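Of the protein chains in this complex, all but one are displayed in their positions.
On to subunit A.
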Amino acid sequence: MVEYRIDRRSGVATYLQIVQQTKQALRLGLLEPGDQLPTAREVVEATAINPNTVLKAYRELEREGLVEARRGLGTFVRRALGAAAAGSPLRSELAAWAARARASGLDRDDVAALFASVLDEQFADSTDNTEGDEAMNKGDNA
């Protein structure tokens, strides 16, 4: 079961934080097809956010085909995202690279900037890498 952590100062809309954290869990293999998402009640009780915000996030995930609501049962994962499971070789290579970057004196922001620039270069032709970015600028009013 995933646990959502809401950052009230991040400037990212609350429902989007739930969407992004769910996708992150799908990418890391923490959630797999068939797994159940926490009920709206459980999320609300743990995070003290508005129930409609949770429902909005789940509707968005459903719209993207990642989860499905089964009436009276709950919301379930339909498909996984990406192939970057937690234990994959790619992840350990990246971890080793990050350790080298740190050892060579780069701080967190330097590493993030470097990583982002490589991402931009590698995925310049992809139309698939902007999901959420536009919505991320929409303030935190959901």
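FYI, a residue touches a chain if its C-beta (ideal position, glycine included) is under 8 Å from a C-beta of that chain, and two chains touch if they have at least 3 such contacts; residues count from 1.
Simple rule for what comes next: contacts and distances are computed from a predicted model.
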| item | value |
| --- | --- |
| Listed names "Putative ABC transporter ATP-binding protein YbhF", "DNA-directed RNA polymerase sigma-70 factor", "Amino-acid carrier protein AlsT" or "Transketolase", matching UniProt entry of the absent chain | "Putative ABC transporter ATP-binding protein YbhF" |
| Option touching the unshown chain, where A:Glu45, A:Glu93 or A:Asp110 are the choices | A:Glu45 |
| For subunit A, the residues touching the chain missing from this view | 6, 8, 11, 14, 40-42, 44-53, 137-142 |
